[in-house]
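Here it is, the structure, as structure tokens.
Only one protein chain is missing; all other protein chains are in place.
For chain A:
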Amino acid sequence: MTGFTPDLLNRCIACGFCLPACPTYALTKDETSSPRGRIDLMRALDEGTLPADDPRVREEASFCLGCRACETVCPAGVQYGDLLEEWRDQQWQGSGRPLVARLLMILVDARWRVRLLGLLRRHARTRGGRPEGPSLMLGCFERALFPKVSRAARRLFPELAAPAAQGCCGALHAHNGDSARGRRMAEELGRRLPGTIVTTSGGCAAHLSSVLGRDRVKELSRYAYERDMPGGAEPSRPAAETPPGGVPAETADRPRVALQDSCHLRNGLDVWREPRAMLERIGTYVELPSAGTCCGAAGTYALVRPRDSRRVLDAKLDEIEAAGVDYVAVVNPGCYRQLDQGLRRRKSRVRAVHLAELLAGERPRRREP
């Protein structure tokens, strides 16, 4: 008896339609590193035909990016993301969990430590305790790595409260084998920020929504959309004249901008038109052929499996450079770090920038090659 929900596992009829969507299958062409193959491994665990300590089973639980691209293409409605959480809950106990993930989880587990993370980084913050209206989630890594993103978000939407003592949403735990703790952390954050929670991280948005419900949680581009178009108009509508947060509609120079989707935002919440529509307002939008596929950041993946992470990233960097863009916009801090580092390594002139920064009018200079 293992911890898989039978209904989730039985859904897959092994049609293989998910194979072409999977980045690790594209790298290896090996069924065992495909979504269908991984579900088979889970089944074997469930049926007891493979032991929990089978080395390949362990390897695949870790090699999977968790990007959930397999989920959106699955006609049978298999919820792979949930299955993966259940799988890692079993495999990544104690010493089974990658060391980096363990350290990070300890780091963000207490509110004071999260606060400490951002203390010296001048991220956005407002005073007071429990805010009444909508508030900005600061994120645990974003506040440390990219404090400028929350500052930009506050400039765009001054109505957002940003108390520093809000903690971590628990996505890190949920994706690294402790989904129960991940849920509790999301619930706690929900109590501390009782109104609408706006986040600049697609990954956090998906996890928080799965616990608190979609109405409570808005990723930034979605929030901008709804604020701009009351009544929740669908973003396929042509861009309105007045951009959100009073950004000048016509800047003299309209940059060429591409987007890297956040996997969980796109595959988990179906939010992908919104950031594109926003970018069209400030520049010429260029769709990368692989905009919707994982950049290899994948939460802790880039730290746990740097070599595979780079293999996934490399093809994308080629594409970005070939696209002739000024910026590649991101909507998730993990993608930000991944693309920023990748582009720097290559000495590319293209800059990675968060959507919030671009909307707030920032135009970082192109790097000299």
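What we mean here is this: contacts are C-beta pairs under 8 Å (C-beta built on N, C-alpha and C of every residue); 3 or more make two chains touch, one makes a residue touch a chain; residues count from 1.
Heads up, the rule we're going with is that contacts and distances are computed from a predicted model.
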Per UniProt, and picking from "Glycolate oxidase", "Transport permease protein", "Isoquinoline 1-oxidoreductase subunit" or "Succinate dehydrogenase, cytochrome b556 subunit", the hidden chain is "Glycolate oxidase"
The listed residue (A:P20, A:G48 or A:P306) that touches the chain absent from the view is A:P20
Write down which of A:P55, A:G94 or A:G128 is the residue touching the left-out chain. A:P55
Even though one chain is not shown, chain A touches it at residues 10-11, 13-17, 19-20, 29-32, 34, 36-38, 40-41, 44, 49-50, 54-57, 59-60, 74-77
